[in-house]
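Of the protein chains in this complex, one is absent; all others appear in place.
So, chain A:
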Amino acid sequence: MLEIRNLHVKLEDEDKPILKGVNLTVPAGEVHAIMGPNGSGKSTTSYVLSGRDGYVVTQGSATLDGQDLLEMAPEDRAAAGLFLAFQYPVEIPGVGNMTFLRTAMNAQRKSRGEPELSAGDFLKLVREKAKALQIDAEMLKRPVNVGFSGGEKKRNEILQMAMLEPRMCILDETDSGLDVDAMRLVAEGVNALRSPDRAFLVITHYQRLLDHIRPDVVHIMHDGRIVKSGGPDLALEVENNGYADILAEVAADA
C-alpha cells in the first residue's frame, strides 16, 4: 500500500539533509511501527508523506497504491486515503468541531466524486463514533481542539480518523502526553479500525503504545534511515536496552 523508496529530504531553508534514503513498505492490513531516538527523522517522514510545507525532497519516491504522493496537494493525499494523526493537534478558535469534521468529510467525498453526507446521516455517524471514544456532545460542539486536554486532543484525532476512514493511517507520537487510561481509549479506537484493507504506520518513542496496538513490523530509524526492522520483539529490546546496543550492532554490520 505505502511504498517509500530511497527518500532523501532536506529542509527548505537549510542544506542539512534530514532523511538520507528511507526505504519502507507497508502492505495493506499491517501495522508498522517506527521507533528511534530524537532527531532521527520520524516526524519528518510523517510530514513529508502528508505534504507539509518547508521540506524539499531531493531524491526518491513515496507512493500510495501506486499513486505518487509527493506530487499531490495535502488535501488530495487526504482524499486518496492518507491520514496523519498529529503529535500536536492544532487549535482553531471559532470553528466548531462538528463543522470542521463535516467540512472535511464532504470535501473528501466531493473530491472522490461521491455525494455529500446529509446532515442527519452525518450526525448519526459522528455520535456513534464519538461515543466509542467517550467524546461527549459538548466536546463536539466546542471549537476545534480549543481548551481540550492533551488526552482530549488525541481522542479527537482518532475521532477524525474514524470518521474519514482513511486507508493509510500515520500516527505521529499519538501516545505523547497521554495517561494510561487515555492511551487505552486511543488504542482501542485504532484497533477498531484495523482491517485487511487498511494499514497503519505508528511513530512512537516508547514501547508502551505498542502493548496496546500490536505491530506486525517494527522499524528502527536513526540518522535519517531505517537501520533495522523486525517483529514486535524489537520494540521490547529497545524498551529494555535502549537504542545504543542496536545502533552499535548496526554500525558493526556496516
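Please note the rule applied: a contact is a pair of C-beta atoms (placed from the backbone, for glycine too) under 8 Å apart; a residue touches a chain by one contact, two chains touch by 3 or more; residues count from 1.
Just so we're on the same page, contacts and distances are computed from a predicted model.
Chemist: From the names "Ubiquinone biosynthesis protein UbiU", "hydrogenase (acceptor)", "Fe-S cluster assembly protein SufD" or "PTS system mannose-specific EIIBCA component", which one matches the UniProt record for the unseen chain?
Modeler: "Fe-S cluster assembly protein SufD"
Chemist: Which residue from A:E75, A:D181 or A:D245 sits in contact with the chain not drawn here?
Modeler: Selected residue, touching the omitted chain: A:E75.
Chemist: Which is it among A:L70, A:A107 or A:L140 that touches the chain not included here?
Modeler: The one listed residue touching the chain not shown is A:A107.
Chemist: Please identify which residue in A:M1, A:L84 or A:V202 touches the non-displayed chain.
Modeler: Missing-chain contact among the listed residues: A:L84.
Chemist: Just one of A:A28, A:L164, A:L193 or A:V250 touches the chain that is missing; which is it?
Modeler: Considering the complete complex, A:L164 is the one touching the chain left out.
Chemist: Of the residues in chain A, which ones touch the absent chain?
Modeler: Residues 50-53, 73-75, 77-79, 83-84, 86, 89-90, 92-95, 99-100, 103-105, 107-108, 111, 143, 160, 164 of chain A touch the chain that is not shown.
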